[in-house]
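Remarks on the structure that follows.
What you see is the complex with one protein chain gone and the rest in place.
Every chain is named by a letter (A and B) in the order it is written, and numbering of its residues begins at 1.
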Amino acid sequence: MSGNESGKIRYGMVIDLDKCTGCMTCAVACQQENNVPFREDETKKVRSITWLEVFYLDNGKPYPEHRKAYLPRPCLQCDADPHPPCTFVCPVNATQRDEETGLVAHIPVRCIGCRYCISACSYHARYFNWWDPKWPKAMEEMLTPDVSTRMRGVVEKCTFCVHRLQLAKDKAFVEGRQELEEGEYVPACVEACPAKAMYFGNLADSHSEVAKLAKSPEAFRLLEKLGTEPKVIYLSSQEWIHKLADNVV
Amino acid sequence: MKLDRRAFVKLIAGGVGGTLLSPLPWKMADDTAIWSQNWFWRPSPERGSATLVNTACQLCPGGCGIRVRLIAKKNAVRIDGNPNHPVNQGGICPLGASGLQYLYGPSRIETPLKQTGQRGDVTTLKPISWDEALDILATKLRAMRQKARGLVCVSGKRQGTVPELFARFLHAYGSPNYVLMPAAADAESLGMFFSQGQSGLPGYDLENAKMIISFGSSYIEGWGAPARMQLAFGNWRSNTKGNRARIVQVETRGSLSSSKADDWLAVTPGTEAALALGLAQVIVSEGYYDRSFVNQYSYGFDEFKRLLQRNYTPEKVAAITGVTREKISALAREFSQTKPAVALSGWGQGRMQGSVYDFLAVQSLNGLVGSLNKPGGVTKKPSVPLAPWPEVVLDAISLEGEKEPRLDVGNEVQSSFPTSLFYNLVKNMNQGKPYSTQMLWVYEANPAHDLADVEPFIEALSNIETVVSFSSFMDETTQLADLVLPGPTYLERLEDVLTPPGLQYPVFGLSTPVLMPRFATIHPGDMLIRLAKSLGGGVASSFPWSDYESALKQRVEGLAQKASGRVADEPGVEPWKGGQGSKLAPNYESFDDLWDKLVEYGCWFDTSGNMPAWDSAFKTPSGKFEFYSQKMRQIGIRGNDITYLPHFEEVEPAGDPGDYPLLLMPYETLIITNGPVANPPFMTKMLFDFQLKGNDCFVDINTKTAANLGLKEGDRVTVQTERGSLEVRVHVSGNARPDVIFIPTGLGHSGFDPYIKGKGVNANAILVAQQDKTTGLASWWGTRVKIYKV
Partner (left out) sequence: MTGENKQQSSGLLGWVLFVLGFAGALFVGWIVFPQLLFSTKYQPINYNHSIHQEEAGLSCEDCHFFLEDGTFAGKPKLSTCVECHSEPQGETEDEAKLVSEYVEPEKQIPWISYSRQPDNVFFSHAAHVRMAEMECTDCHQDVSGQTKAPPVKINRLTGYPNGIIKMYVCENCHVRENVSNACDVCHH
């Protein structure tokens, strides 16, 4: 990437909560992109799989000082050294951080479903398949071959749409390029955001938009004090949102 | 020799040894491991090369350009936004992104259906052939031709060639009863007619505005063109601090639109217009109004000013709205001094007609600050320069039909309104006055669920001999139909998608079939052409085309002839930039070239530089914007002076406050669609568990009110209005005003598929719609209610 002397890649996301309208398109686009299954009743939220979950926040004040905001939460792709909390505990090496990109992968076929990673994750970003995914017959035609479907008994989570990185690299290789341009690889949620509130790029490249935004005084990360070093950075001008993000009540 | 134990052991040992030296055990172990990862019982998506096809979304009137990703040219696996499209610029809304769940959804209707038993019994809706279905319809239409006025068509789609073909069919057949589903657009078009002398709808130049006051509009929750509004909001917020556009939300509920605004004015329910007039009063009395506009282009300013001084002083408006005097004055100053600034009207998502005076109050405020027909302000939504079709050929019956009174007209003056008045239609169908309805057509609408105050409509159906649905899905209205003629979904059909609500520049989107129709459906346009031909006479002559495509192409010729506008063939276009009078050089040479490009890129647009010239902007008797509407007087509306001026009419919500101590207000959110289709699984999944839990939906109740009533989070309660009662759960929230409980609309389906059926309740069933006596427009923002534990 241009302007990145180190050549290092740390893919990260910036979500501007001031621009976010809470429309939840990101979450829908994610489900569609990643063959995320759905059931007739999805209201038991601990059993409902949403790689990109939308958290509800409010300032806790009475009417009419009450204010709310929605916070989209993909997998935060923790950059903690040497391991994210989840990969460290996996007994079968089914989840691992790719040190060339910073992406935390989870390979469902390798997963034994012990759910240790789920308890290790501080952000509820990992989901367990309590049932086999099932679609009405006709809807099987809308499953993308770019993401394999899972089965009951395994864990799954957001991958920052790593299959899009694979495809973007393919395109670059065929055009004779080793490296990707900014914007060539963008997860589905970021692409779909109608308010353009989500940004994606290389945090290690000081010239990238995400790296610049990450330095904003309005930037914060979720539960920063845990030292998990998430690569998803939020922007907000609202102090109460900053406080909630670090669980300060 | 005898085979003893030892020999046998040796045989086995040899066998084991040999086996170990063969690939068998190792291969079996390896293959078993691979087999165990196959998971053959769950679907393995088909592989193939991917292509992207541009088309236009039609799930709402929002006019987005979309791209469908196809695998092996046949399986549609993703819908995302078309980056070239000026309206959504690559973004999309949750409904648009869920579109494939409709295409492949289990509630699709596969063939024509005929009700063979009791109406409403889905099990006796039996498949029939297209020939039989169209024959049944043609025979009935022939038989009732002498009473042609008894045919009523309800369209949920307000513009485009297919609704026009329906209107044309009714006209040629001899019925004046082509009626649109109710919407804020009804009040807007009437308001434009009264104040500017011409029907039309407002187009807001939001992308250039520096300050926005929204009077009850859910500006980021589905008002106007939803994806465009998200994009505009992102742009308002993307400027560095100090330069951000200022957003003020005037709304009773603590919605996302309220929370995301810079300022939220939590007004007394139903008093948004009073606040607009209060602001106008301050602007006028402190002299902050735009003098050049008022002096040159307005009529009746003095009368308006007198009314404002008399009735809408900050003290009085503070008493009505609950907003402090200081706040009113400060906001008025800010609004008049920030340029450009614009005020939005239309309650919620714009599904409620509302009062024409509410629109006039907000529009007059725009006029006062000089935001009419100016960049960053509001103008008349430009029309798309399509070529006209040949005139309808009228025969003796249809000439007679032109003179028949419309069923949606309730009094003398309403007959000159450029608006549908749906609630009058419901009333008149119910009473069979002035004449009875024989046949009802329903196109792109689901009134049996989506209509606020739905019960009278369902009752009216029992007086109608034949109900025909053109729906692709088993919705509630289709369940009540006698004949179902399913059309293809929007991803399988050709159709035009015109400029969405509230947009300031013209757009022509082309929806093209991205894949083969999944079922043997017939395009409604083709159906009407075929039907017209089989009826013969003037009806047949009015439909000279061989098929819908040629009818559409005839209109698109108009774009080819116009020397301005482009096909959206590159990303990042911003038609709102460039200013007044700017033109776009066409990037197509001929009609064929234009058509091919439309099919490839999906959209034609022009700049917003076409704001009407001042001398032709107003078609009123004075030739000016009329604060005091002479048009109203001209068409025979009687009343006192206030009648012709923007004013606030207090509406008393239905129900005795003694019996029903609280107010029930419906609310709309982008994550629950309000029809004509039901919520898709992708979106329903995203509802919070304080919105939907199991099959229960929640009402929002203020924290203190809940405590006073002894209600806790999650309690099951009955909410009862004079229309009826519903069982819901309680969500205790700071969103809610103490005297109001809020209920979401869009849930409570009895049709569609198991992913939505029976989830939540249909708020429309217990709302009371109140009609304005003069205009016939209906409001249903509030109904008195009582609430008690189950």
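We take it that contacts are C-beta pairs under 8 Å (C-beta built on N, C-alpha and C of every residue); 3 or more make two chains touch, one makes a residue touch a chain.
Small disclaimer: the values here were computed from a predicted structure and weren't measured.
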item	value
Per the touch definition above, residue among A:15, A:103, A:155 or A:245 touching the missing chain	A:103
Option from B:49, B:590 or B:640 whose C-beta touches the chain left out	B:49
For chain B, the residues touching the chain missing from this view	1-4, 6-19, 21-24, 27-28, 30-32, 34-35, 37-38, 40, 44-45, 49-50, 72
Touch residues of chain A, complete complex, unshown partner	94-101, 103, 105-110, 145-149, 159, 162-163, 165-176, 178
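Simple rule for what comes next: only the chains that are shown with their structure count from here on.
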item	value
Length of the line joining the C-alpha centres of chain A and chain B, rounded to whole Å	32
Touching residues on chain A, where the partner in the complex is chain B	16, 18-19, 21-25, 27-29, 31-33, 35, 38, 40-45, 48, 50, 54, 56, 58, 60-70, 109, 132-136, 138-145, 148-151, 188, 191-197, 237
Of all residues in chain B, those that touch chain A in their complex	37, 39, 41-48, 69, 71, 75-81, 88-94, 96-98, 100-101, 103-106, 108, 220-221, 226-227, 230-231, 233-235, 237-238, 241, 254, 256, 259-260, 264, 266, 518, 670-671, 681-689, 692-695, 702-704, 733-738, 753-755
